[in-house]
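Take this structure first; my questions come after.
Yeah, one chain of the complex is gone here, protein chain that is, but the others are all in their spots.
For chain A:
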Amino acid sequence: MVQSLDRLKETASQTAGPYVHIGCTPNYCGIEGVFPADLGASMVDAETRGERIRIVGRVFDGVGTALKDAMVEIWQADAAGLYPSPQEKRGTADPHFTGFGRLPGDMTTGEFVFDTIKPGSVPFKDGRPQAPHVSVWIVARGINLGLHTRMYFGDEAAANEADPVLSRIEHRSRVATLVAPRSDEDGVPTYRFDIVLQGENETIFFDI
């Protein structure tokens, strides 16, 4: 026998279930007075630097039905490309930006709406710039392990073309599933990012 590696094993994931809102967005599901506000409901304040944008989308299952019980979290850099995290060693991020958003889909339509700012570019491991992107994590009833994906911006075609992650995806036709088109909705620059869990136009998910 050889020596044991002696490491612990990561706790296994389980589904968040249909009532994830009780723990993660209790005010949204009517449990008021326990926490003053739902965590991640607001990412910006009046002084946040950068271009105000809105990210809107839904999560679809394999028969094209929008999930009405998903929870979506996003994590992104500030307008200068710095993360508001103690692990960020390159500088200090905008103190008026949380970088973290968390929303349940609307219980009737399944739509989620993040009001945030457009992130700056952050470097890849080798120093090349990554195109601006938002990290996205999806949990729901029926999802056993949270799904990681990324949202890129439709109006950053040149940066997306050079992005070190996007550019090594073998099936080029799938890259479009990560790119959200920009439109103007009620005067707000809006990126529509629908997530397809399964089947035709299935969103790319990452094992990060």
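One rule holds for everything that comes next: contacts are C-beta pairs under 8 Å (C-beta built on N, C-alpha and C of every residue); 3 or more make two chains touch, one makes a residue touch a chain; residues count from 1.
Methods note: contacts and distances are computed from a predicted model.
*Asks:* From the list "Quinol:cytochrome C oxidoreductase", "Sulfide/dihydroorotate dehydrogenase-like FAD/NAD-binding protein", "Protocatechuate 3,4-dioxygenase beta subunit" or "Na+/H+ antiporter subunit G", give the UniProt name belonging to the chain omitted from this structure.
*Replies:* Going by its UniProt entry, the chain not pictured is "Protocatechuate 3,4-dioxygenase beta subunit".
*Asks:* Which of A:L103, A:L147 or A:V179 sits in contact with the chain that's absent?
*Replies:* For the chain that is not drawn, the touching residue is A:L147.
*Asks:* Provide the residue numbers of chain A that touch the chain removed from this figure.
*Replies:* Per the touch rule, chain A residues meeting the hidden chain are 7-24, 26, 29-31, 33-36, 39-40, 61-63, 65, 67, 69, 73, 75, 77, 83-90, 98-100, 107, 122-128, 130, 133, 135, 137, 139-148, 150, 165, 169, 174, 197-199, 202-208.
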